[in-house]
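I have a structure here, written as structure tokens, and I will follow up with some questions on it.
A single protein chain has been removed from this complex, and every other one stays in its place.
Labels for the chains are A, B and C, by order of writing; each one numbers its residues from 1.
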Amino acid sequence: MVSATFNKIEMKPKEYKSEIKPVWCPGCGHHGVLASVYRAMSELGIQPSDFINISGIGCSSRLPYFVKSYKMHTLHGRAGAVATGTQLARPDLPVVVSGGDGDGFSIGGGHMPHMARKNVNMTYVLMDNGIYGLTKGQSSPTSRREMKAYITPYGGVEEPLNPILYMLTYGATYVGQAFAGNPKMCAALIKGAIEHKGFAYVNIFSQCPTFNKLDTAKFYRGLVEEVPEDHDTSDMENAMRLARRPDGKAPVGLLYQEDRQTLDEAMAGLVELVGGSADYDLKKIIDKNRP
Amino acid sequence: MVSATFNKIEMKPKEYKSEIKPVWCPGCGHHGVLASVYRAMSELGIQPSDFINISGIGCSSRLPYFVKSYKMHTLHGRAGAVATGTQLARPDLPVVVSGGDGDGFSIGGGHMPHMARKNVNMTYVLMDNGIYGLTKGQSSPTSRREMKAYITPYGGVEEPLNPILYMLTYGATYVGQAFAGNPKMCAALIKGAIEHKGFAYVNIFSQCPTFNKLDTAKFYRGLVEEVPEDHDTSDMENAMRLARRPDGKAPVGLLYQEDRQTLDEAMAGLVELVGGSADYDLKKIIDKNRP
Amino acid sequence: MTEKNDLIIRIAGEGGEGIVSTGDFIAAACARAGLEIYTFKTFPAEIKGGYCLYQVRTSAERVYNQGDTFDVFVAYNGEAYELNKHLLTPGTTFVYDGPGGDFEPEIPEGVTAYAIPMSKTAKALGSYRSKNMVALGALSVLFNINETTLIEVLTNKFKPKGEDILEFNLKAFAEGKKLANEHKKTDDFRVADATGTKDVILIAGNEAVGMGAILGRLEFFSAYPLTPATEVAKYVSAQLPKTGGTLIQAEDEIASMAQVLGASYAGKRSMTATSGPGLALMSELIGMSTMAELPALIVDVQRGGPSTGLPTKHEQSDLFLAVHGGHGDSPRIVLSVEDVNDCVNMTVAALNLTEQYQCPVIMLSDGSLAFSTQTIPTPDPDSFEIVERTRWDGEGEYMRYKMTENLISPMADPGTPGGEHVAASLEHTESGAPNFAPEPHEANARKRFNKIKPVIDQWPAAEMDGVEGEADVGIITWGSTIGVAREAVARLVAEGKKVKAMYPKLIYPMPVDQYEAFAATCKQILVPEVNYQGQLSHFIRAETSIKPVPYTICGGLPFTPAQIVNKVKEIS
Partner (left out) sequence: MTEKNDLIIRIAGEGGEGIVSTGDFIAAACARAGLEIYTFKTFPAEIKGGYCLYQVRTSAERVYNQGDTFDVFVAYNGEAYELNKHLLTPGTTFVYDGPGGDFEPEIPEGVTAYAIPMSKTAKALGSYRSKNMVALGALSVLFNINETTLIEVLTNKFKPKGEDILEFNLKAFAEGKKLANEHKKTDDFRVADATGTKDVILIAGNEAVGMGAILGRLEFFSAYPLTPATEVAKYVSAQLPKTGGTLIQAEDEIASMAQVLGASYAGKRSMTATSGPGLALMSELIGMSTMAELPALIVDVQRGGPSTGLPTKHEQSDLFLAVHGGHGDSPRIVLSVEDVNDCVNMTVAALNLTEQYQCPVIMLSDGSLAFSTQTIPTPDPDSFEIVERTRWDGEGEYMRYKMTENLISPMADPGTPGGEHVAASLEHTESGAPNFAPEPHEANARKRFNKIKPVIDQWPAAEMDGVEGEADVGIITWGSTIGVAREAVARLVAEGKKVKAMYPKLIYPMPVDQYEAFAATCKQILVPEVNYQGQLSHFIRAETSIKPVPYTICGGLPFTPAQIVNKVKEIS
């Protein structure tokens, strides 16, 4: 979505608050992400009625309720697929998905590669807390092995997955990562993502103090390290290398950006190719079936 | 699955043929894959009753019918998840999934990361023909953009995905690729995969002459190039580089292999940890709920 | 013996031998000559080879089904002969590949046989693939198939592929004619004479659904291939860009349904088409369509189940899933089509209904209708009313789930200032805010059911057929079985039987009063349907006072008129 295509307006971040108050626990990282969303919207001058915010199910997926905008609170894991339909239907409006690690990479994991490789022109903000918050603390695909959780009382049995490496492999054309404790960076990445033309993915470490006692805000603060200043964001190989840092540190900042035809552009191309329009003569279509 | 764990037997490849004749079109690459499976089984000396072959739905997914073995013909996209259950239930037997690119990476794509990162001890043989064969020629996730297909009559609109790069990213502990026209290499890779302890993935280019007129046997022959002899199969970074060869060539051979705890090992560990056994005193469990 | 106006030709052989194109050419030529057409096909579930059957029924009058059996049977190979020889009863005609085919048939008493050396001639012509042209030439002579229109059809087909290809095919065709002319015609079967052209199109069920979608001003379609529904997407994919709409192939049926809801939220007329396994996968999202009140049309082209089942076979067994396939109390509108004409018109209507009532609409077609080509009056694009969703008028404060008088809450398209709202999968207040107290849930449950009730009066009353007044047997049936019942009723009435029928196409919510009124004039109610459980019978019992007699078959084939005739006689 390039910002030029929608009407700008002047609104302060807090004016984007909806009438519904956040229901998250005190200290939950999701509060920080929400603040960053407000800020990014304000900086972009987005009119609430021009903004579409779509989520699945989870604590993180409650986010759209708190934002003044058009929004859908859909089903667990389906936000991305729903948003694909919305974006194709209204390619002129910015579409932002906000969701969780379980929502996106567990039950929703089958949709992720396809949004990315099709380069659906939307932003996906994933609030990664390494846990299922809403269902009270089961391990998620990004949970660390040592975590004892709700139905893994003796500890985890599997390797956590690496969201940004996945997204690079999938062909996302904008890949960033941040920590919710740094709302400035979060806001900047979300803003950049919305401005980006193509599928933009932003992974935000967002602590769940209630259920994830391992991945605390402090832990994340120690985990992250900014992408080196000289990193060339068009260099996929280096982006992948950063995503797989052997020292176990997690890079924050913008890792990768690429300009590629988006799915809605391709679709518009088809319409052009066949000379399509809303007042195409339907008789011509019917006549093809004359015997 | 390490070969030492099952009883060896002497059987010729053709003796692994079941009473059902292959229904594939003449010239279909899947014939070659089937021959390679027979060969690998014969070389490993697998007893048919000790072998479990599981598939989803597709032309490729018909393969188990033609193999003398225990087998499941399940639902489109679900072979891997079904096989996970089977493998955990019978960790002593080799479990092999055979399926197609649509089955595995389109509808089944959500299961792929989890089998790999959990290191489910099984083999996944994917017959990649860049098309949906059984449903008569729709584009698949590995179809090239220029392909005009059944419901993309004006050409494709998305980037094909890269199966072996996905599998490296997902954490498969054995990743190989071959062309069905080279049954020797196919058989060697499948054999190695079955012998490997952990999640082994083998991608086999397998032409569909009936519906995919682009990716012919000739095309694949020109596409592939053997993994360099000096490639270190424990070097993930180089494996990824090979998977993303800038010249567009596709590497064939073994790209990556790693030894990591398997899911069934982890599960056995839990049982050991709690001192579990089939004759555990159930009263002790019940007594936990005395008020 | 008088000439038979209504002729049924069955062609069978190995898939890939041109069976389908032979049938298609005959159908097109007859349709072009002003005759009515109804075809029936069965395919193997495998790609290449396997037994394939194409039956074309043609008449000067409208034909409603595939018929009881064939008049003329054309065997391309021994397997086809073996599978059909028990139907070669006295009075039938048999055309076969011989001498030089892969079999030597015995000709039963009373059967007229014409041996046409199709394979041999084709090989002599230099291409085995011309076998079907040789057969076609022979059939055209033997059964009076209009040669002018046949040549036109062949020319339209082959000319674009090159003059030489056209010429070669016409040559094979001529050879076939010659072979037939060597026979003396001894039966009475001939295609009815041309009646002058009619303003018709010839189209199969699946394409007709696609055409209906285009005429219903569809804007968004998301597809995942699934036999026997894929041709709907095939048709739409080629045509929808012309009207500026979008078709996307999704990664699976769940994604398809999700995309449909996303596009619908954005204000677009949206649909998908699938078969049973896909409908099952969509169950959860269909519930979201109910809860969030998002329009969505789902076409289910039923096939043999359960599970992967019989992918290419006919069955009407997804009714339970269509009506009851959601968790919680999740109302939806369920429609079912009878024939190709319905496929066009009811798809338009279904798109209108989903927009009007903001609820999921599931339209059931079936495997035999999917591939049945039929002649239908050429649709007039201007004759279709397009009903749009009620949109917010911009006055006052916007409440997405407002309790209005008719229970339809106006929608607001994204981009409309002041209309910001949530499409909610959670239970909610009128504004859409999550709320789990008793009152909103009770009120909304009532709303979701009651808002769709007016469709019962809005929808045309179910068509009736047969005798006036009291009947010994009243038939109620649905889907493509209706066309079979029509003929059975006509025959029974002609025999003086007191039989009538009712043909509901709005299945759910059920027009209970219509059922009761109909049943009140019948001594007993017979419900023929192609499934094991008697699924429509179940709903009739559950929702009306009627105790129907179920008549179920499930062999992967449609009913024949004779089966229903016999059953009626048996019970009356």
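The definition used in the following text is that a residue touches a chain if its C-beta (ideal position, glycine included) is under 8 Å from a C-beta of that chain, and two chains touch if they have at least 3 such contacts.
If you're wondering where the values come from, they're calculated on a predicted model, not measured in any experiment.
Novice: Using the definition of touch stated at the top, determine which of C:Val72, C:Ala280 or C:Val565 touches the missing chain.
Specialist: C:Ala280
Novice: Considering the whole complex, which of B:Leu88, B:Leu189, B:Ala239 or B:Val252 touches the chain not shown?
Specialist: The single option touching the absent chain is B:Leu88.
Novice: Out of B:Ile57, B:Ile190, B:Val227 or B:Ala250, point to the residue that touches the absent chain in the complete complex.
Specialist: B:Ile57
Novice: List the chain A residues touching the unshown chain?
Specialist: Residues in contact with the chain left out: 23-26, 57, 59, 73, 75-77, 106-107, 109, 132-136, 138-139, 141, 150-154, 157, 210.
Novice: Across the whole complex, list the residues on chain C that are touched by the chain not included here.
Specialist: Against the left-out chain, chain C lists 44-45, 275-277, 279-281, 283-284, 287-288, 290-292, 302, 304-313, 315, 317-318, 320-321, 323-330, 425-427, 434, 436-439, 441-442, 445-446, 448-449, 531-533, 538-539, 541-543, 553-557.
Novice: Identify the residues of chain B touching the omitted chain, counting contacts across the whole complex.
Specialist: Interface residues of chain B facing the absent chain: 20, 47-50, 52, 54, 57, 64-65, 68-75, 78, 81-90, 92-93, 110-111, 113-114, 263, 267, 270-271, 273-278, 280, 282-283, 285-287, 289-291.
FYI, only the chains that are shown with their structure count from here on.
Novice: Could you tell me which residues belong to chain B and also touch two or more other chains?
Specialist: Counting only residues that touch two or more other chains, chain B contributes 106-107, 109, 141, 154.
Novice: Please output the residue numbers of chain C that touch at least 2 other chains, ranges allowed.
Specialist: 241, 251-252
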